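As you look at this complex, bear in mind that one protein chain is not there, while each of the others sits in place.
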Amino acid sequence: MTQDRPRDHPLRRSCARRPLLCLLGVLALLAAGDLRASAQSADLKALIDDLVAANRILYRQGVVDGFGHVSARHPTQADRFLMAAAKAPGRVTAEDIMEFDLDAKPIDRRDRPIYSERFIHSEVYKARGDVAAVIHSHSPTVIPFSVTQVPLRAVHNTASFLAAGVPVFEMRRVAGMSNNLVTDAMRGRALAETLGDRPVALLRGHGNVVVGPDLRRTVARAIYTEVNARMLLQAVMLGGPITFIDPEENKLIEAGRGAQITGHSVDRVWQMWLEEALPGASEPAR
Amino acid sequence: MTQDRPRDHPLRRSCARRPLLCLLGVLALLAAGDLRASAQSADLKALIDDLVAANRILYRQGVVDGFGHVSARHPTQADRFLMAAAKAPGRVTAEDIMEFDLDAKPIDRRDRPIYSERFIHSEVYKARGDVAAVIHSHSPTVIPFSVTQVPLRAVHNTASFLAAGVPVFEMRRVAGMSNNLVTDAMRGRALAETLGDRPVALLRGHGNVVVGPDLRRTVARAIYTEVNARMLLQAVMLGGPITFIDPEENKLIEAGRGAQITGHSVDRVWQMWLEEALPGASEPAR
Amino acid sequence: MTQDRPRDHPLRRSCARRPLLCLLGVLALLAAGDLRASAQSADLKALIDDLVAANRILYRQGVVDGFGHVSARHPTQADRFLMAAAKAPGRVTAEDIMEFDLDAKPIDRRDRPIYSERFIHSEVYKARGDVAAVIHSHSPTVIPFSVTQVPLRAVHNTASFLAAGVPVFEMRRVAGMSNNLVTDAMRGRALAETLGDRPVALLRGHGNVVVGPDLRRTVARAIYTEVNARMLLQAVMLGGPITFIDPEENKLIEAGRGAQITGHSVDRVWQMWLEEALPGASEPAR
Partner (left out) sequence: MTQDRPRDHPLRRSCARRPLLCLLGVLALLAAGDLRASAQSADLKALIDDLVAANRILYRQGVVDGFGHVSARHPTQADRFLMAAAKAPGRVTAEDIMEFDLDAKPIDRRDRPIYSERFIHSEVYKARGDVAAVIHSHSPTVIPFSVTQVPLRAVHNTASFLAAGVPVFEMRRVAGMSNNLVTDAMRGRALAETLGDRPVALLRGHGNVVVGPDLRRTVARAIYTEVNARMLLQAVMLGGPITFIDPEENKLIEAGRGAQITGHSVDRVWQMWLEEALPGASEPAR
């Protein structure tokens, strides 16, 4: 094997001249590599824990039922994402989390069943470099907006991100009469195009897709999209003109959600959702 | 007793000639019979377990309350079906499961109370050879559709089977002013006629009947019929034209539900419903 | 004390003549009295248990919240009724049950607080000899019907008794501007008049009163009145003509509820409600 190494490698030349310094350098490099690897592995472990929590939280908050899935982009490999094997989100554990590439192929499938609509995730990650998490759900009060002409718009601060507009994806335009499921890359790509640069799109007669810059914030978006849909439905029932959150207001509201500060915004609700969905798993009170 | 046996029975003649071979043959026949009987009894035991689970699941999911009942056709005797004694579905145990013939007569009643509307089940099994399970419920959001002119139609993928149309059974047409209950074979037959070859029919001011090709899938149908009714009600409240699931879409969606694959479709939700309705009874994670 | 006994009492004369027979007679009379008293006391004990269960059930089923009350006529003294001390129904225990006369005066108050609207109960018992139980609640979906012109009518079999019509009591007609509470006999009497011979009346902006021929059936009536109100509200939202349960149908439905048969009608749901509201208190499975 050694004959493959280029004879003029600078490290080799240094080591030949200053063996002790060389040894120290090599040790330092190894240690740094170890630290990096171990930091990476801690990041991955933390993300997997959050992904399991996200599954359980979305179920407990009524956003997903037995169906629906949530994924997160890999913390160090941007062309991979993490998602559970095909299982009801409310039952997912760390052992179920698998890695997929951006063609939605599992890296290490073994014999586990996988979600047939994983192309929703792979195609959104391909199209949207800014997206670190994707949720697909049958969020119940969102669906009536997908089969009528009433646009889902923001009426509440906590869902102000809907002020960017919520497009509706119509599978018939893309695939004609079909099973209305995003079961291949073409359909996933078409959905990603409908989504554009927005945080939420609806799938007609099916559900929605919610994306965001990090997993916890995306979970909050999915939950408050449902909450806002209930409020908007009731406002429509009351009748008359409705005052929506203005896109300008949304910009200023979202600015305050950028950083995750202990006790504020997403962190405050995440700690509560976590405690309820996975009792005992919550982080120590801060 | 032996004189009743025909003298020329071939087995008897063989045995007379080759006693050892005969003995082996008899033993083999007995063993095969035992195996068959034991396989049948394992099938029956599994179906009874599923039927108890179905009762509990339908209650926990809000499809039945204290009233309503669910039955399954006998796994080996097509002219019999299994159903609980008269009891709130949420309290049913394996000991409550009884066998009925297609005249709705209990095979071994002992002194147990029986559902007065068991004719819903017997008459549907008679009329529909393709049906292996029948559910009658007061599914709450379904009932408003039974007393108005708004047809219950499919707006969501998971209830696409409603695209076949949902007829409403009006007891007054059949029995005039009555107690509005399906308490005899004539009424059951009329209801089965209204149902036709569809999966769901409503009973005006009373509830619905849901049928299917196997028990688990029928339970899923009953649950998603209620879910779809809630979504449709909200769509009607939003106003304007509604995009329904197309019968063509339904055909393609239903095709994917035919086989029960671990982790997919009905299996995925059944495992979750089971775990919640009967904690500890769920099958090992797969 | 003995000098107060009339000298010519027939028992006394007999006993003087036939002392042994007399002794046996006296013993028999005492035994019969004991039995009767003990049967009466068992009846009372059973009714108190049911009344505690009724309080808990009505809370768990969402008919009463912290307010509302339920009473039962005394099993042997028709001019008395049993009701809890002033306490949230969901917290009532056997120790809280008190006796009241038909002027709503507590028999043995000690220092317990009592419901200020107990006149609802006393005046209904006075006016309606056929009534053995009275429930007053803020049944949530019933109240919108009390402040609009839409009559609460029966759309579901289980609430067919509403086909008799549901009048609305307007306190302003009786007491002008008031605290809108039935805090004296005059107001109670006016409410009883509005109720007439029906099972349910609404109190405008306040709640309802539900009565019945026995406690368990009255509890079922209160629960299904709320269930029916939800269904009717949804039917109104769907729009168009509504098919109500016909008074003739109600007569035939109610006929089947007269007797309490194990496993049927009220008994079936009561056993379930009881098990949920007071785990461990349910009667052995039958």
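Letters A, B and C name the chains as they come in the text, with residue numbers starting at 1 for each one.
One rule holds for everything that comes next: a contact is a pair of C-beta atoms (placed from the backbone, for glycine too) under 8 Å apart; a residue touches a chain by one contact, two chains touch by 3 or more.
All values derive from a computational prediction rather than experimental measurement.
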**Request:** From the touch rule at the top of the page, work out which displayed chains the omitted chain touches.
**Result:** A, C
**Prompt:** Any idea which of A:78, A:94, A:107 or A:237 touches the chain not displayed?
**Reply:** A:237
**Touching residue (missing chain; options A:53, A:222, A:245 or A:277)** = A:245
**Prompt:** Per the definition of touch given earlier, which of C:206, C:221 or C:268 contacts the omitted chain?
**Reply:** C:206
**Message:** Counting contacts across the full complex, list the positions on subunit C that touch the omitted chain.
**Reply:** 65-67, 85-88, 90-91, 112-113, 116, 138, 140-141, 143-145, 147-150, 172, 177-181, 204-206, 233, 236-237
**Item:** Sites on subunit A contacted by the missing partner chain, in the whole complex
**Value:** 154-158, 160, 227, 230-232, 234-235, 237-246, 248-249, 252-253, 255-256, 261-264, 268-269, 271-273, 275, 285-286
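Note that only the chains that are shown with their structure count from here on.
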**Request:** Please find the path from subunit A to subunit C through touching chains that uses the fewest steps, and give that number.
**Result:** 2
**Message:** With a Cα-based fit, what is the angle in degrees between subunit B and its identical partner subunit C, given to the nearest 5?
**Reply:** 90
**Request:** When you average C-alpha coordinates per chain, which one falls nearest the overall C-alpha average? Tell me, please.
**Result:** B
**Request:** Determine whether subunit A and subunit B, two copies of the same sequence, contact each other through the same residue numbers or different ones, counting it as same when over half of the numbers at the interface appear on both sides.
**Result:** different
**Prompt:** Between subunit A and subunit C, what's the gap in Å when you average each chain's C-alpha atoms?
**Reply:** 55
**Prompt:** Where the centres are mean C-alpha positions, what is the separation of subunit A from subunit B, in Å?
**Reply:** 39
**Asked** Do you know which subunit B residues sit against two or more other chains?
**Response** 237
